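Structure first, then comments.
Every protein chain but one is kept in place in this view of the complex.
Moving on to chain A:
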Amino acid sequence: MTRDDGERWFEEDPGPLVRPFAVTRGRAGAHLQDLDIITLVVAVRPAADAATLDREYGEILRMCQRRPLSVAEIAANLDLLVAAVKVLISDLIDSGHLIFRSPPPPADGRPDLKLLQAVLDGVRKL
(Lines give C-alpha, C1' and ligand atoms only; values in the text may rest on other atoms or scores of the structure.)
Protein backbone atom coordinates (compact mmCIF):
# COMPACT_ATOMS: atom_id res chain seq x y z
CA MET A 1 0.00 0.00 0.00
CA THR A 2 1.49 3.34 -1.00
CA ARG A 3 1.20 6.55 0.91
CA ASP A 4 -1.04 7.91 -1.84
CA ASP A 5 -3.57 5.20 -1.20
CA GLY A 6 -3.52 6.04 2.46
CA GLU A 7 -4.23 9.69 1.84
CA ARG A 8 -6.86 9.44 -0.85
CA TRP A 9 -9.80 9.51 1.54
CA PHE A 10 -9.06 13.17 2.20
CA GLU A 11 -10.15 14.09 -1.30
CA GLU A 12 -13.15 11.86 -1.53
CA ASP A 13 -16.64 13.18 -1.02
CA PRO A 14 -17.63 11.77 2.37
CA GLY A 15 -21.24 11.49 1.24
CA PRO A 16 -24.35 12.48 3.10
CA LEU A 17 -24.29 12.35 6.86
CA VAL A 18 -27.07 9.79 7.06
CA ARG A 19 -25.09 7.17 5.23
CA PRO A 20 -23.31 5.57 8.20
CA PHE A 21 -26.64 5.05 9.88
CA ALA A 22 -28.02 3.37 6.79
CA VAL A 23 -24.90 1.25 6.53
CA THR A 24 -24.93 0.14 10.13
CA ARG A 25 -28.63 0.13 10.90
CA GLY A 26 -29.76 -2.72 13.04
CA ARG A 27 -26.32 -3.81 14.11
CA ALA A 28 -25.31 -3.07 17.64
CA GLY A 29 -21.55 -3.04 18.02
CA ALA A 30 -20.49 -4.98 21.07
CA HIS A 31 -17.96 -2.29 22.01
CA LEU A 32 -19.96 0.80 21.15
CA GLN A 33 -20.47 1.79 24.77
CA ASP A 34 -16.73 1.47 25.46
CA LEU A 35 -15.77 4.04 22.85
CA ASP A 36 -14.87 7.52 24.04
CA ILE A 37 -14.05 10.53 21.89
CA ILE A 38 -10.36 9.98 22.80
CA THR A 39 -10.39 6.20 22.46
CA LEU A 40 -7.39 5.27 20.31
CA VAL A 41 -7.76 2.76 17.51
CA VAL A 42 -5.27 1.12 15.18
CA ALA A 43 -5.61 -1.29 12.27
CA VAL A 44 -4.61 -4.91 12.70
CA ARG A 45 -5.49 -5.80 9.10
CA PRO A 46 -3.56 -4.52 6.07
CA ALA A 47 -4.84 -1.56 4.10
CA ALA A 48 -5.36 -3.91 1.15
CA ASP A 49 -8.36 -5.29 3.05
CA ALA A 50 -10.05 -1.92 2.61
CA ALA A 51 -10.97 -2.99 -0.91
CA THR A 52 -13.31 -5.59 0.57
CA LEU A 53 -15.10 -3.08 2.80
CA ASP A 54 -17.77 -0.44 2.28
CA ARG A 55 -16.34 2.98 1.66
CA GLU A 56 -16.33 4.54 5.13
CA TYR A 57 -15.04 1.34 6.71
CA GLY A 58 -12.24 1.14 4.16
CA GLU A 59 -11.30 4.76 4.77
CA ILE A 60 -11.05 4.18 8.50
CA LEU A 61 -8.94 1.05 7.99
CA ARG A 62 -6.57 2.96 5.72
CA MET A 63 -6.15 5.97 7.98
CA CYS A 64 -5.38 3.81 11.02
CA GLN A 65 -2.57 1.83 9.37
CA ARG A 66 0.47 3.75 10.37
CA ARG A 67 -0.36 4.92 13.88
CA PRO A 68 -3.22 4.94 16.33
CA LEU A 69 -5.81 7.68 15.88
CA SER A 70 -8.50 8.91 18.23
CA VAL A 71 -12.20 8.61 17.49
CA ALA A 72 -12.24 12.43 17.33
CA GLU A 73 -9.55 12.54 14.65
CA ILE A 74 -11.27 9.90 12.55
CA ALA A 75 -14.58 11.78 12.80
CA ALA A 76 -12.89 15.03 11.76
CA ASN A 77 -11.05 13.36 8.86
CA LEU A 78 -14.23 11.76 7.56
CA ASP A 79 -16.34 14.85 8.31
CA LEU A 80 -18.90 12.70 10.05
CA LEU A 81 -20.56 13.01 13.44
CA VAL A 82 -18.68 11.47 16.35
CA ALA A 83 -21.64 9.23 17.18
CA ALA A 84 -21.76 7.88 13.62
CA VAL A 85 -18.04 7.19 13.56
CA LYS A 86 -18.26 5.33 16.86
CA VAL A 87 -20.74 2.94 15.24
CA LEU A 88 -18.46 2.34 12.27
CA ILE A 89 -15.42 1.80 14.48
CA SER A 90 -17.36 -0.55 16.69
CA ASP A 91 -18.22 -2.66 13.63
CA LEU A 92 -14.57 -2.74 12.56
CA ILE A 93 -13.55 -3.88 16.04
CA ASP A 94 -16.14 -6.66 15.93
CA SER A 95 -14.92 -7.76 12.51
CA GLY A 96 -11.30 -7.91 13.68
CA HIS A 97 -9.98 -5.03 11.57
CA LEU A 98 -9.22 -2.65 14.44
CA ILE A 99 -8.16 -2.87 18.05
CA PHE A 100 -8.81 -0.07 20.51
CA ARG A 101 -7.78 1.38 23.81
CA SER A 102 -10.17 3.52 25.80
CA PRO A 103 -9.12 5.74 28.68
CA PRO A 104 -9.52 3.89 31.97
CA PRO A 105 -12.43 5.05 34.11
CA PRO A 106 -11.15 7.61 36.62
CA ALA A 107 -9.99 5.72 39.71
CA ASP A 108 -12.47 6.99 42.35
CA GLY A 109 -11.94 10.45 40.91
CA ARG A 110 -8.35 10.35 42.16
CA PRO A 111 -5.93 11.76 39.62
CA ASP A 112 -2.92 9.78 38.49
CA LEU A 113 0.09 11.77 39.72
CA LYS A 114 2.63 10.10 37.45
CA LEU A 115 0.49 10.79 34.43
CA LEU A 116 -0.05 14.43 35.43
CA GLN A 117 3.69 14.88 35.92
CA ALA A 118 4.41 13.37 32.50
CA VAL A 119 1.92 15.71 30.83
CA LEU A 120 3.32 18.70 32.72
CA ASP A 121 6.88 17.80 31.67
CA GLY A 122 5.75 17.37 28.07
CA VAL A 123 3.94 20.69 27.93
CA ARG A 124 6.90 22.51 29.51
CA LYS A 125 9.08 21.19 26.70
CA LEU A 126 6.80 22.54 23.96
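Points to keep in mind about this one:
To be clear about the criterion, a contact is a pair of C-beta atoms (placed from the backbone, for glycine too) under 8 Å apart; a residue touches a chain by one contact, two chains touch by 3 or more; residues count from 1.
Assume contacts and distances are computed from a predicted model.
UniProt lists the omitted chain of the complex under the protein name "ATP/GTP-binding protein" (options: "Oxidoreductase", "ATP/GTP-binding protein", "Carbon-monoxide dehydrogenase small subunit" or "Fe-S cluster assembly ATPase SufC"). Of the residues in chain A, those that touch the hidden partner chain are 18, 21-22, 25-26, 28-29, 31-32, 34, 36-40, 42-44, 67-68, 70, 72-73, 75-77, 81-83, 87, 93-94, 96, 98-107, 109-124, 126.
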